[in-house]
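Below is a structure I'd like to ask you about.
With one protein chain withheld, the remaining protein chains of the complex are depicted in position.
For chain A:
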Amino acid sequence: MAHFIDRRLNSKGKSTVNRQRFLRRYKKQIKGSVADAIGQRSVTDVDSGESITIPKRDVSEPVFHTGKGGVRDMVHPGNDQFTRGDRIERPEDNEGGGGSGQGDASDQGEGQDEFSFQISKDEYLDLLFDDLELPNLKKTQYNKVVQYETYRAGYQTDGNPANLDIVRSLKGSVARRIALTAGKKRAIKEAQQKIAAFKADTHEHPIEIAALELEIEALQQRIKRVPFIDTFDLRFKNYDKRPIPTSKAVMFCLMDVSGSMDQATKEVAKRFYILLYLFLTRNYKDVDVVYIRHHTQAKEVDEQEFFYSQETGGTIVSSALKLMDQIVQERYDSQEWNIYAAQASDGDNWADDSPTCGELLRKALLPYTRYYAYIEITTRSHQSLWREYESVAQSNGNFAMKHIQDPQDIFPIFRELFKKEQAKQTEG
């Protein structure tokens, strides 16, 4: 009689460990492949997995096998035209018409030159953001504690009746009563034994017995006077608050949508924003994104409008900075939120406006912003805004600026902006 077992509910990922081993072993190659891919990737599917290709020779497992040549005899089925002694031109591809299905021939035959496979979104992002970190995150955790959680922290002798721990209090009461009455009970017992001894004696001892009984009486009175429960016994649950690092972040996307920003430039900016967004979601549970676009005026918009609506006009960058400051004041208390900002622009600005921007950044925005990244997407030479920002960058550690010339630069620059602190230091 056979024994049936339903294994369908067993864990599926029996090979997960092996798969991870494989990924780990080829991390270098896979990372290279990921870095290549990000350049060509369409913006919308950055959130999905990635197909990885590794040269086959890197993953091969060599074994001894026979090479081409020599003398071989093969038997094939389906003879439709041959008789003994027929001579046939040797087929080009594989010697003698293939193997016997043992697979020796295919080891060197056409085969695939590349080993390609899919990695999941998570694996992809892990690789993508490997050794990157959010700048100044430590500061948030240790210095700017903004949220508290309440937790049980033992007992205290004083407190709110609602927090009274009855079991604990009664335990105290029992202990106290035992402690206070044990000696007296022992004395009573001794007295009773004496009485019994007197009574058992052949002589009468009425006086002694009476005295002892009085003594017992007194002791019993004293035992009675020990209270069942005393304020001394009461124990209250103690609650304490401890700080937890905030896990809320808001990301401001600022973009210039003036006439000089064409769709291609915006695409580049979008990719950068998506990378930033993905990166933030890996570090914070909730990430709010605020889109601010500006030409001569700034406006808070939704994603669709941010990336795709067409605008023309001049450029006043400070309008966007002002709006951001205003939104922060209204909705995002910097005690509570980690504020990140990324600004993309082609570098155009009204010359008169640039010093205002610098001023706004230094005075208003940078003090509460964790990290402010400015990317300039242009192939032309830098203008007044870049120079103004350069001076800001020199005096502020949480301000970074980079120059992107074409889409291939995005990922490397992104990596540079968020490289781990240690790595940066050892390099610098």
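We adopt the following convention: a residue touches a chain if its C-beta (ideal position, glycine included) is under 8 Å from a C-beta of that chain, and two chains touch if they have at least 3 such contacts; residues count from 1.
Heads up, the rule we're going with is that contacts and distances are computed from a predicted model.
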Among "Response regulator", "SpoVR family protein", "3-methyl-2-oxobutanoate dehydrogenase subunit VorB" or "RNA polymerase sigma factor", UniProt-listed name of the chain not shown: "SpoVR family protein"
Full-complex contact with the absent chain, from A:His3, A:Arg152, A:His203 or A:Arg225: A:His3
Footprint left on chain A by the chain that the document does not show: 1-8, 10, 12-15, 17-25, 59-80, 82-90, 95-102, 104, 107-108, 115-118
